[in-house]
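Excerpt of the complex: some chains, original placement.
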Amino acid sequence: MSLVNLKLVTIVSERILKTQMVEHIVECGAKGYTMLEATGEGSRGIRASEFEGRNVKFEIIASSEVAEKIFQKIKSEYFENYAVIVYSQDVQVVRGDKYI
Amino acid sequence: MESVINNLASPVVLAFVLGIVAKLIKSDLDFPRPLYQSISIYLLLAIGLKGGVELSKTPFSEFLGPASATLFLGVLTPLIAFAILRYVGKFDITNASGIAAHYGSVSVVTFIAAISYVQALGLEPEGFLPTLVAILEVPGIVVALLIPILIEKKKGTLKKAMHEVLTGSSIVLLVGGLIIGFVVGPTKFESVELFFVGGFQGALFLFLLELGMITASRLRDLKKVGAFLVGFGILVPILHGFLAVIIGMWAGLSVAGATVFAAMVSSGSYIAAPAAVRIALPKANPTLYLTSSLGITFPFNIALGIPLYYIIANWFGG
């Protein structure tokens, strides 16, 4: 089967940033995203959003250009003040042209 | 003294203690988050509805004084809190404002506990008190968030934070309930009364059990926040509660009403304020504001503050 090489970008952030993250993802040109509820611990201990439902995890299939844009956006907006983790992987996507 | 003990031995306060104990013995007891959310929704709607129904029976003139007193204290208390934190506690502007926002706003559960407390004593506080909760929720947060903007002349994210507070679920449920209760009035309210009034104390029992568990995890942070904030979290509520009793009674509240009013005013928010502060002042340290409002002031008020305000209110107006 013909698979398309794309990037899978994963973002884990405080739940309070959920709506804004969705906006950023779409603005950066992603064609969609999948979102999961998560908890976790990192360098900063307990989250302010603990009452609001802890963390959200986004998974976005996108081209490297879109992935790069998402990185930039999140770095400039959130890295200083919020708990956000972002990483990228190579994936082979079925019907991958849908997501470019 | 007896009333203090009376309060400590009520089912809901003991539920709170059970929650703390459960975490201290490292029990795996864990409330599913949806249960916690559902009970929050229920409690906010229930006090809104009940309050709205009562408000529909209250003449406007009776309500005007207490409402103005609430607004006044909503502006005053965060300023007092800020001044103490900044000039006595030497906190930086951001953290002082962040914590002050919490003490300007109100803890709905403290309010409910106070209502239950005076009712257990056989008293009936004014029916419009939930309306005051709704009035008190917002200005304190606004005032505190304005401080760094005014001092540092920075254009902040105040507007975003305001939207967050005003459309936050707690305000929507409380105010929505109030309006619905007001519109339907006592007769039509009967159809849902068993659900929202009859089940109330039991739901509160579960909620305080969960809050006890959350508080216990906060207690671990006590040493992180330092002795000053611990003292602040006890003494400032007493100060605010004292002011509230005087101003509240002066505005026409009964002894029972002034007790509940003092509990409201002295309490620190831990739902609306944290969300707003997280957005408007992201550099403020959540450990400081959550630990003081939830880890110190909340259990203090539940166990000792409320009976104390009752004693003070009796002293002035009994």
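Each chain carries a letter (A and B) given by its place in the written order, and its residues are counted from 1.
Quick note on the criterion: a contact is a pair of C-beta atoms (placed from the backbone, for glycine too) under 8 Å apart; a residue touches a chain by one contact, two chains touch by 3 or more.
All of these numbers come straight from a predicted model, not from anything done at the bench.
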{"item": "Per-label copy numbers for the whole complex, where each distinct chain appears once", "value": "A x3, B x3"}
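By definition in this document, only the chains that are shown with their structure count from here on.
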{"item": "Between chain A and chain B, centroid-to-centroid distance (C-alpha), Å", "value": "35"}
{"item": "Residues of chain A that touch chain B when the two form their complex", "value": "14, 16, 45-53, 81-82"}
{"item": "Chain A partner contacts - residues on chain B that touch it in the complex", "value": "33, 214, 217, 221, 270-271, 274-275, 277-279, 282-283, 286-287, 290"}
